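In this view, the complex is presented without one of its protein chains, the others remaining in place.
The letters A and B name the chains in turn, as written, and every chain counts its residues from 1.
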Amino acid sequence: MEYSLQADHLTKRYNGQSPAVNDITLRVRPSEFLTLLGPSGGGKTTTLRLLAGFERPTSGRIQISNRIVADDSRFTPPEKRKVGMVFQDYALFPHVDVAGNVAFGLRGSRTENERRTKQLLSLVGLSQFASRMPHELSGGQQQRVALARALAPEPDILLLDEPFSNLDTGLRAQVRADVRTILLKTETTAVFVTHDQQEALSLSDEIAVIFDGKLVQVATPHAIYNRPANVQVAKFIGEANFLPAEAHGMTASSRLGEVKLFHPKSGQVQLMIRPEALAVGFDDQGSPALVRWREFYGHYQRLGLSLADGTELVARTSVDRYFQRGNEVRITLALPALAYDKVE
Amino acid sequence: MQLSGIIPPRFRSDRRQGRLPARWHVGNRQLLQAISLAVVACVMIPVAYLVIGAVGAGQDGVDYLLRTRTILIVSNSLALMLATTFLATLIAIPFAWLTGRCDLPARQVFLALGLAAMVIPSYLTAVTFSEAFGPKGLLQSLLEPLGVDRLPNIKGFVGATLTLTFVTFPYVVLPARAALLQADRALEEAGHSLGLNRWQVFRQITLPQLRPALSAGMLMTALYCLSDFGAVAVMRFNAFTRAIFIQTESFRMDKASVLGLVLIALTMLLLLLQSRLHSNGRHYRIGTGASRELQTVQLGRLKLPGVLFCAAVIFMGVAVPLLVLFKWLAGHMITSPIHVPLDTLAQNTVGVSAASALVVSAAALPLALLAARASSRFDRWLVKLAYAGNVLPGIVIALALVFFASQHMLSLYQTLPLLILGYAIRFLPYSIGATESALEQINPRFEESARSLGLTARESLLRITVPLARAGILAGLALVFLNVMKELPITLILRPIGFRTFATRIWSAYDEAFLSSIALPGLALILVSASVLFVILRQEKTAP
Partner (left out) sequence: MSATRITLFSLGVLLVALAGAPALADDEPVLTVYSGRNESLIGPILAQFSEDTGIAVEILYGGTSAVANQILTEGENSPADVFIAQDGGALGALAAADMLQALPEATLSRVLDAAFVSPAGLWVGLSGRARVLVYNPELLDEMGLELPGSILDLTADKWRGLVGWAPTNASFVANVTAMRVLLGDCDAEDWLAAMIANDAQAYPKNTPIVQAVINGEIPVGLVNHYYLYRFLAEDPEITATLHFFPGGDVGSLINIAGAAILQSSDRQDLALQLVDYLLSDSAQAYFAAKTYEYPLVTSVDPSVDLPALADIEAPEIDLSDLDDLQGTLEMIENSGALD
């Protein structure tokens, strides 16, 4: 299998401190969109900067399109890596106009550069803004110029560092969609850093979850959400209920009674149940519970439930059923639960 | 008007304390450090030679240091510093308040004229003050009808203090005014609503907010007093710099070195004290500019006294020197038989100032980059050492370099490069400071962007960083130019034989009492300085 990007055992340690990036290994296939997801300060951006060449790895190897750009003896400076970068604050050169920014990385003849610049500007839908200065553009427009600038020299790989975090919530979804469209159209291989799990889940082909500089899990958004590698990941990606249980094979006994497990397990475990895996009803199937509160969102609703022994759970259900505070309900498990070793 | 560019940034109260943990790229950092190290090595020459000179003096040096006379010099300098700082602040606060916050007519004009005192070098002010207020000077001739025969001599402590007060008060006005304009209006309104009158509000609310700005300005003034040579020499006040000059002139290096080291120690003590004061938690954070218009204070019947006060300050700081110079220009006094064409002086002065400004700016860039971007302890030390010029008075640099060159570097002795080196060491901090604060404004991602778009580190420096920092670099350039032009002791001691500038010409004409010959170079120097200052202010105004 040919990879666009291969990073092996990447480690970055700043003098004396514990490593900011600790033995991370990544593979990105051509045209794939990989997201580095994790809490702020967890080493995602450092990883990206290692890939870009802004930092030299303490150890490990980076290979971009079969070229080794960093290992123990070699280090290719950023300008030689054929890597495009979109920064969190876009970093558009304030003293250069939009066309100039886009053309900045082009090394061809003048006419060739102009043609490419036009092409890129029309791709991002900003043809009429070519001679504007960056500060005359809105945030979303600046974002697209930054994207065009990074794509113009046809990089082997595009790196995006929290590219949507500076945008208003309303604008963010639109820009996100635009970026996805453009990247799909240009068949660009991209690595994208975010701390926003929604963004990661909705955009990525694959997600690499990084905690404290360590790679915890690499998988598709679907797998990450439904089968998080540990409790920490489960908590970070989406909402989750946790219940102690005694596992025996493919089932476990818990406060919700006997539940099915996704993997065989035995002994004391921690069950992870996504709110939408809880089925809530008024029939006599399942464990009795009391509705403590309800949040209505239009296309779904969230329910706060408490079991007889006071255990609190959150459920997310469709809106075809009407619940209100004080209802006595029954809950069952619609999907098999994930069981994790109990960590004290 | 921001006006901040005139004050070396190290002394600005609004200076950002922390810095971005932006990391520097591997490749060009070592080069940067190497260049910076070389620059710092040059800066350290004076200190090294002072130590060598003082150690060479041995027991003699210690005896010299401990004589009552040396102790007298220390107390003289301290007294001058304290008195001047006190008086300059006393003048500056109302001046800044009246021209900044009150409904004074034509207050911008008053402000500009008051600040113009900065372009008049201390030795010119001193020379003209001794003419104007001497026993038989201008003031006496005005008082003659009243039966005043002669006035007391103003030479010595009184003359030096008077001169330096009117030379330095703008250094307090600038930060004080900036702080006054940024003061939080809501606080003052709260004061009024709590029943305080105008004066109480000023004293209890406005003034405390000014404290960091005032302390920065006062520090500038105090440092100026310790390092000034012109005023104390003309007023024949036995402060440090004059004593050092007398020893240096006679090439008595051991004694000069001992005095020089003590002066440096004193200056550093002052800086230390100030930073202590600030870290004591007494540092009030000034907001980032109130969005609402500050209320203009209605002076009412205090308007006339206000106008008179500002006019008097301007009269002393600017009008008296100019009037005396014009009087000399028109008068029939003996002129020097040596005719030096003004254009030769102008060419030399502007030439050496421009060359020094360029050298300094070039040397400052790597250090400013280190200061703005680097994070290692080594880098921070390099930058700290490069700021040594702030604690090295011109006379001390000059004495060390003349000693160094005459003993060990004869090929540099009495040459322009040595002179420029002297200026560079003295004024490097101005350029680093201005460039550093400009660089700090630049997003480090700009350079990374450029790198990822295929530019090498050097290319991105030249195409991105330098153009973006150009305002700061140019401000530093102008600041150095302005100060080199006025600098007296370094020029006097390090200049090549026969090399004359406005400053040396003024000095030698004064020295031989050819007062008429002071007029033309004096006025020319003021004119050129004022134009440069004007350009700096314009730059400040148009900067985003």
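We adopt the following convention: contacts are C-beta pairs under 8 Å (C-beta built on N, C-alpha and C of every residue); 3 or more make two chains touch, one makes a residue touch a chain.
What you see is a predicted model; the values in this text were computed from it and never measured.
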Neighbouring shown chains of the undisplayed chain, as defined at the top: B
Residue of B:Ala355, B:Leu412 or B:Leu537 in touch with the missing chain, whole complex considered: B:Ala355
Contact residue for the chain not shown (choose from B:Arg69, B:Arg203, B:Arg380 or B:Arg538): B:Arg69
Contact with the hidden chain (one of B:Phe86, B:Phe309 or B:Tyr413): B:Tyr413
Chain B, residues in touch with the chain not shown (by the definition above): 69, 72-73, 134-136, 150, 153, 236, 238, 243, 246, 249-253, 332-334, 336-338, 347-352, 354-355, 357-358, 406, 410, 413-414, 416, 462-463, 466-467, 470, 473, 497-499, 508, 511-514
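Here is the rule we go by: only the chains that are shown with their structure count from here on.
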Chain A and chain B: spacing of chain centres that average the CA atoms, whole Å: 54
Touching residues (chain side chain B, partner chain A) in the complex: 23, 25-27, 443, 445-446, 448-457, 464, 467-468
Chain A residues touching chain B - in the complex, by the definition given at the top: 52-56, 75, 77-81, 83-85, 87-89, 91, 93-95, 104-105, 107, 149-150, 153, 155, 159
